[in-house]
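Every protein chain but one is kept in place in this view of the complex.
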Amino acid sequence: MIEFRKEFFADERDDDLNEVGKPTRRQDILGHVTGRSPFFDDHLFDGLLHMRCVRSPHHHARIRRVDTAEAEKMPGVVRVLTGKDVPTNLNTLLSLLDFGIDDEPILSTAKVAYRGEPVAAVIAATEAQARAAVKAVRVDWEVLPHVLDVEEAIKPGAPTVCEVYPDNKFIYHGKYDHQKLRFGDVEAAFASADHIVEGRYQMSPIEQAPIETCGAIAAPEQNDRYVCYTSTQALFFSLGTAAKVLQTPSSRLHFIGGTVGGGFGGKVDSIHEPLAVLGAMLTGRPCKYAWDRGEEMQVGAPRGAERWYIKDAVARDGRITARKFIGYFDSGAYTRLSSYAIIKGVGHLPGPYTIPNVYADVYCVYTNRTPATAMRGFGITGVDFAIENHMDKVAETVGVNPIELRILNSYRDGDMKAHRREAKNCALVECCQVVAEKGGVTLSPDARAATSLTGGGGERAQIPNFTATDEHGRVEGFDTGSYAQKASAAATAPQPPRTLPASQQPTSRPVQPPASHQPAIPPTPAAQPAQPAPPQKPAASRSGAMRFSSLSGFRRR
Amino acid sequence: MALHRGRGFAAINYPIGMNLGGDPSQALVHSNPDGKFTVALSAIDLGQGMKSVTRQIAAETLGVPVEDVYVDTADSDTGPHDMGSFASRGTHRMGNAVIQASQEARSVMLEAAAEELEVDAADLVTDGRGNIHVKGAPSRSITTMAASQAAQFKQGRTIAGRGIFLIPLSEVDPQTGEMTPVSCFAHAAMLVEVEVDDETGEVAVLDMQSAYEVGRALNPKLVEQQLRGGAWMGMSHAIWETTEPYYPSRDHGPEDFNAYVMPGPGDLAPHHISVLERPAPDGPYGGKGPGEMCANPVLPAVVNAVYDAVGVRVDDLPVTPEKVLRGLKANGGAKPRKAL
Amino acid sequence: MAKKPVHFSHNGVERAAFADDGQNLLEFLRRGAGDLSPKYGCGQGTCGACTVMIDGETQLSCLVLAESIDGKSIRTAAGLASDQLDPLQVAFMDHFAAQCGYCTPGMLVSARALLERNPKPTREEVMEAISGNLCRCTGYEPIISAILAVAEGRAQA
Partner (left out) sequence: MTSTVETVSTMAEAARAVAQGATFLAGGTIVMRDVNAGEAAPRIVRTIDPSLNDIRISGDSVVLGAGVTMAQVLANRDLEFLHPAARMIGGPQVRNMGTVGGNLFAPHPYGDFAVALLALGARAVMAGQSGGRPLDDLMRDRSRSPALVAAIECPRPRAGSFGFLKVSRVKPKGVSVLSVAALLPREGGRIRGPRVAWGAMGPGPMRGASAERLLDGQELSAATIDRVVQAAAEGLSPPTDAIATDWYRREVAGVHLKRLLEQMERG
């Protein structure tokens, strides 16, 4: 049930290699079948302590008081940690790459913004004792209004989920409350289109569901160092995060992993390592922090939901002449990796097709749910679902065979893509042809004759003469800068960013097309009226000191 | 009751790696005195086969049998920096770093061999079976073990190499989104056949016909693992899974695998895979990364197939029996289209 | 905390150890007996990663009270190979039936139990036998193929 179609692109390939291309057995397979592969939890320690977290039962609540006194007296309990025990109790994962502002406490102290958010961590001799003590921690909550829907969250007056982003939208480049893609002029194309095809698509939140849950074991090692066995998908992300959160030189941390029971994106967040190492530091004993299955599913970050609105201008023959996207990523309560997934997703638009006019506004939206993170196909799977569902509607609208439609619009070598780079190494046409052949779908002679190597370039290689740009969604309060250098800009921002009132928003041309053209696309989000000043955002970690990031070198924090 | 069959199609491309932070990966390669090589990484094998594919790449580049290479990962004390295993970056980024490290180690190994054979290193080739010989003169040869021993105990050479992959940091234009997002793309097309029960809304996947373009298939069995398992996951995303069944409500979120439904062995559909290989010019031996994109075409293909079967288009995933049944009731029953 | 003595046969070796009150067999085997082949996947009985054989029957060790195995015989994936690998282990290698490897020990125990009571299972019987063992990587097909290959004598032992 698998074939290798070597006849395709044969002249681009030298198939005469010694090892590459061979069906060699996996290096790790003997360990797997004998049960000897060393996963993080397969390292045994005498006197291992177990950590479990006290979690919010509310979607959104202020923390009035955390009382750990009773829990501390419970059998087996060695220590109960709260936010004050965490040296740097505010982080954002991509801060290691200077992308984004620290927005998420390790153990929250002021408020919680999703159900399951940790506010204390119990360390006990057995897991059962830790579970029992978790129930004995008393938290005095003041429940706050919450918002769960992305489009509700960006309406004026919605509760602020994360004080760093008071309008519930991530700020791109210190300038805009969304990421823009502008290529040509979609509105002009809509105005002259034979057909307009619109759709709304909702990608569901999904659990990575590795059979091994996420976790780490840390233990004191010689020379004042700590070893950490971890299920991480990104060893140095986790190491760098632990060093930052614990304010400890990375040289004191010895991270071991690499043999992981499935990840699918759910083991990038580096949630467990800092707390496991902190537990080992504060108790002087080996300490394990891992999710149980219920936590893995509801507290562990899922693939975030995405909502997409797509509007196409289509010519009678099926050629798509313009495509407009409005996208909302549901980031949950904090940023984690969603802000970057949008960059990646925008670079992917409009899918594997050459469309002369493309527009996208994509929002990273905060809601009172479990923060989202990476999952297999991060930033792409959701929008591909939307695009390919939409392509089917286009095919039906113009009465073209769905496979034929893809080939007709497919990108070819030499075409200009919407992010202004030339398409190379394309192979979509051939994939479509092979599947059509296997499925007994008859294609037209043109579609059969098409190739990825031909038909591209020339006029299709040109960047449009005119691209409509605009300033909507402009915010003030950040220094402008590249998306990759924004942490330093944030450090100097005196106030949380604000969206400018509509009257003050500069626009180079109207971006709102006539309403009749796009009933399914919600209006471009209107600027929000000024709100009362949000609670002061935590600023503890934003001193000006230089620190070393193991991922991106020295930088100012 | 009636069961209705329908077919749905989707095609996708997939970006390999990411532009964030230059997306670096490093590798160190060295031999022991027996001519056996260790590749030290801090990459993660999540099941995708990182240890195995880098092992084959190292062996190919070094010119030694794969059995003579062991990939040691991940230990932050010994493995140099790597961004991690995500974004379909592992094979491409780490593969390139391993090639570079292996090339450097190989050149030292050939110099050691050249000194023993008293020839010019540039005239030497490896046979991939543990021997180094003069090009065109197989009898003038030395084993990699002998060369390594000479390097260690006689010549004082370190048969080792360092490699890194790094792309220039790409800015993103705030106004237009101009950027260099990634370096290459994988591709796929998928035709799914489903059967829909018009009384219950239940959808069964009957058959999947796919074509995946993955760059060079560096290990065809590892590629097949990804494509088969990934397509299963795509089918699962399409019809079964979600952490929030009533999104955006947070109610009834599953907390175990009985409530978090995924297709079982009895829900499988035959999956007929065709692999196309258009080597990526910047990929390790032309390899890309099939690990993520394999799932993506299945989701829309299933949605399109359900529409083809009964005329109900479910625009919000997953395609639960309830959504299909509500659609059928709204349409006044099944409206088979059979357009494909 | 009360400790309870447990005598049991572990992959053919007689052993004695103390179980904690309320301790499950999974923890007991892993931390008490040093057998790391059964894996924790859920602690709820819903994933099968902790599957072991108790007196020849597959059970979920996370849901077995450790002290209840007193006098019983436990087999785990770590005990499948003797002088040589079990044919199922070889078939799993040949068929690329493992990716991350985390479900593999439990899957192999379920497969072994199947073949011991039914050496010539149909595909449906294989699917039924592994239906309590979740795999997130493979899509099951290579696992089914590997087990059928052993049953049909196609795998090399």
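We just call them A, B and C in the order they show up, numbering each chain from 1.
Here, a residue touches a chain if its C-beta (ideal position, glycine included) is under 8 Å from a C-beta of that chain, and two chains touch if they have at least 3 such contacts.
Keep in mind it's a predicted model, so treat the numbers as computed, not measured.
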* Give me the visible chains that the unshown chain touches, in label order. => A, B, C
* Structure fact -> Missing-chain contact among B:P263, B:G287, B:P300 or B:G327 belongs to B:P263
* Structure fact -> Touch assignment to the omitted chain, from B:Y14, B:W240, B:Y285 or B:Y307, lands on B:W240
* Per the touch definition above, residue among B:G6, B:G49, B:P174 or B:P254 touching the missing chain -> B:P254
* To do: By the contact definition given up top, give the residues of chain A that touch the hidden chain.
  => 75, 126, 128-129, 131-132, 134-135, 292, 294
* Asked: In the whole complex, what residues of chain B lie against the chain that is missing from view?
  -> 1, 199-201, 240, 245-246, 251-254, 258-267, 320-322, 325
* Structure fact -> Those residues of chain C that touch the unshown chain are 1-2, 21-22, 24, 43-45, 48, 51, 57-60, 62-65, 67-68, 110, 113, 127-129, 131-133
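Just so we're on the same page, only the chains that are shown with their structure count from here on.
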* So what shape is it, when you link every pair of chains that touch: line, ring, star, complete or other? -> complete
* If you average the Cα atoms of chain A and of chain C to get two centres, how far apart are those centres in Å? -> 36
* When the centre of a chain is set as the mean of its C-alpha atoms, what distance in Å lies between chain A and chain B? -> 19
* So how far apart, in whole Å, are chain B and chain C when each is placed at the average of its C-alpha atoms? -> 29
* Numbers and ranges of chain B residues touching at least 2 other chains -> 45-47, 49, 221-222, 224, 228, 230, 233, 256-257, 262, 271
* Structure fact -> Going by residue number, chain A touches two or more other chains at 25-26, 28, 209-210, 259-264, 293-294
* Contact set on chain A toward chain C in their complex -> 25-26, 28-37, 39, 41-42, 44, 126, 128, 209-213, 259-264, 292-294
* Structure fact -> Seen from chain B, its contact residues with chain C in the complex are 45-49, 221-222, 224-225, 228-233, 256-258, 262, 264-266, 268, 271
* To do: Using the touch rule from the top, collect the residues of chain C that touch chain A in their complex.
  => 1, 20, 22, 30-31, 34, 36-44, 46-47, 49, 76-78, 80-81, 85, 89, 92-94, 96, 98-105, 108, 134-137
